[in-house]
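All protein chains but one are shown at their positions in the complex.
Labels A and B are assigned to the chains in the order they are written; within every chain, residues are numbered from 1.
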Amino acid sequence: MDFATLIQILDSTVRLATPLLFACLAGLFSERAGIFDIGLEGKMLAAAFLSAAAAAVTGSVWLGVGAGIFASLMLSGIHGLASITFRGNQLISGVAINFLASGLTVLLGQTWFGLGGRTPPLTGDARFGPITLPFADALAPVPFIGPIYAELISGHSALVYLAIACVPASAWILYRTRFGLRLRAVGENPAAVDTAGVSVNGIRFAAVAICGVLCGLAGAYLALGLAAGFGKEMTAGRGYIALAALIFAKWRPWYALGATMLFGFLEAVGNRFPNIDLGLFVLPSQFMQALPYVLTVVILAGFIGKAVPPRAGGQPYVKER
Amino acid sequence: MTAMPKWADAVLVPLISLLIAFVISGLVIFAIGEDPIAAMKLMVSGALGSTYGWGYTLYYATNFIFTGLAVSIAFQAGLFNIGGEGQASIGGLGVALCCLYIPWPHWSLALMGAVVAAAVFGAAWAAIPAYLQAKRGSHIVITTIMFNFIASAVLVYVLVNVLRPTGSMDSSSARFDEVMHLPSLHDVLALVGIPFNNRNPANISLVIALVACVGVWILMWRTRLGYQLRAFGKSEKASVYAGINPVRITMYAMLLSGGLAGMMAVNTVMGEGQRLILNSVEGAGFIGIAVALMGRSHPVGVLLAAILFGFLYQGGAELALWTKIPRELIVVIQALVILFTGALDDMVRRPVERVFVMLQKGKT
């Protein structure tokens, strides 16, 4: 593998990791507040669909992003209603949300556009274009640093930079602000927050809403940045990979960056080299596809460090008698 | 607080949930510019108006009985097996290997072999997440989700690289030998003199599914193992006090669950396809969740809910054929059923409970 190929793979890693990063941080806020969310996939899918639909109709990429966030927030609202207000099973609610998104996107897409669930292809201002960072062209010819800066760091769409900026922002919110302190406490011991006179449900709804916004961005990036429009089931399990990355990251923002980059890299390598010849035997492409899931199982099994989820995760908060 | 009689909890609440789900689905149909009443009529006539329609309805229902029972057994033991999809597709692999590589002399023997192979393969696929949950505390929901994806990768690999006949462009296995053709429901019913359409995929696997319902009922409410499973599902701590081994019970529950999910493949791979194709499970593993929730994890409820979903699937296919409503409507209905009977159960239950409390107060 030469240097140019490596740069290309890394470049594609960043792009493929972006939706995962958004979704992973989304899950992080939700789960740190004690609300398990296996509905990341559905929220991304709904967001991808509505953002593509809105962008196709209005021709504006930012209206598309707004519509995507709206779609995701609606599903977050259902999840909040089920798991916070009515103390339902968070896992089952997540499953329902995934199906709801899966069915509704095709149903509405077919009704609105008649393209078998797809949205019309997006062009021009309805899509995210690359942003060229300052001096990228000037630096490009410089050996080694040039390609890294001009191709790997520069030339991504706005949402990629936003996703990366979300990492320090999330860490700052979680560890440096009052809201973050309360959010983490609610995920560990909601009774402590309640007796301190703070609304557990309020904090949890806020966390679920943040999760919705971030999932919306993830979906919007999929449809408006990575692809040019919505296609049936276009998330293709990315919500679950994000969930896997979250466990990999042990529910921490900076680790989330690392985990999603790793999974993005695996996907990029798999795309570039479908079958990897190791000399003795050939690694089939399916191996690369399954690798994130296998790695997550290994992590979950505690063979490489133990991933301890937030203690109150998955349990609705009921005042003790 | 427990003013609600048992029947209300077991029947009334799920029915109200179902009604809400249907009403919302009707609104969705209305919103996309179609007539919900006409759609309902079309679904009923398409799925239940002829023995042809019934054939498809029962074919789908057979799948959902197996996956619904699979999810139910795990629920009863306090485990959420979301991996029915993967277990069923690996079960399909078992059926295919059994039918392709063993020269069965008669379909009946092949059927028995296939049932065993499907159950063993499905159970094996559930065994690893079960072991990790029991021994290492890895959350079974996450591991079974991961195993769904791993199963799909394994299946693609096996179909493309191993089972695909040389020269074929299709990623599917070779056809099974003609000997292994299972009797259709038409054949079975003809024995007792009931005329039934013969151009549908319903087959003798339905009988196995019904036997499985009875078997699960006996298991859960009449055997020691079932007693221990249910006790474990209610309270792990108390079960340990009673000398019920958590590792063993988790393994048993998941092996049974995975085995049942795998057995679904007998219906699809052997009964219908006569070869293994990609994605023969078609989401039935997930529908099992809706069926189990709707059926309150009881075999009778599962049977009825499975027929309901069979009806929805066949009716949905008819809708897609004759109207502009896509098949995905069924996925929406399924989502709503899971939402209302599962996650929003409390929302439906609380008002019903209040009504019963009021009724009681009225009496005294």
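Following the convention adopted for this analysis, a residue touches a chain if its C-beta (ideal position, glycine included) is under 8 Å from a C-beta of that chain, and two chains touch if they have at least 3 such contacts.
By our rule, contacts and distances are computed from a predicted model.
UniProt lists the omitted chain of the complex under the protein name "Nucleoside ABC transporter ATP-binding protein" (options: "Transport permease protein", "Nucleoside ABC transporter ATP-binding protein", "Molybdopterin-synthase adenylyltransferase" or "Aldehyde dehydrogenase family protein").
Set against the missing chain, the residues A:7, A:57, A:153 or A:191 yield one that touches it, A:191. When the missing chain is restored to the complex, the residue among B:171, B:198, B:245 or B:274 that touches it is B:245. Although one chain is not displayed, chain B still touches it through residues 1-2, 218, 222-225, 227-228, 230-231, 234-235, 237-247. One chain of the complex is left out; on chain A, the residues touching it are 175-182, 184-185, 188-189, 191-198, 311, 319-321.
Going forward, only the chains that are shown with their structure count from here on.
Computed centre separation for the pair chain A/chain B is 30 angstrom, with centres defined by C-alpha atoms. Looking at the complex, you find that chain A touches chain B at residues 38, 78, 81-83, 86-93, 95-100, 102-104, 106-108, 110-111, 117, 237, 240, 243-244, 247, 284, 286-287, 289-290, 293-294, 296-297, 300-302, 309.
Interface residues of chain B facing chain A in the complex, by the touch rule stated above, are 28, 32-33, 80, 82, 128-129, 132, 136-139, 141-143, 145-147, 149-150, 153-154, 156-157, 161, 286, 289, 293, 324-326, 328-336, 338-339, 342-347.
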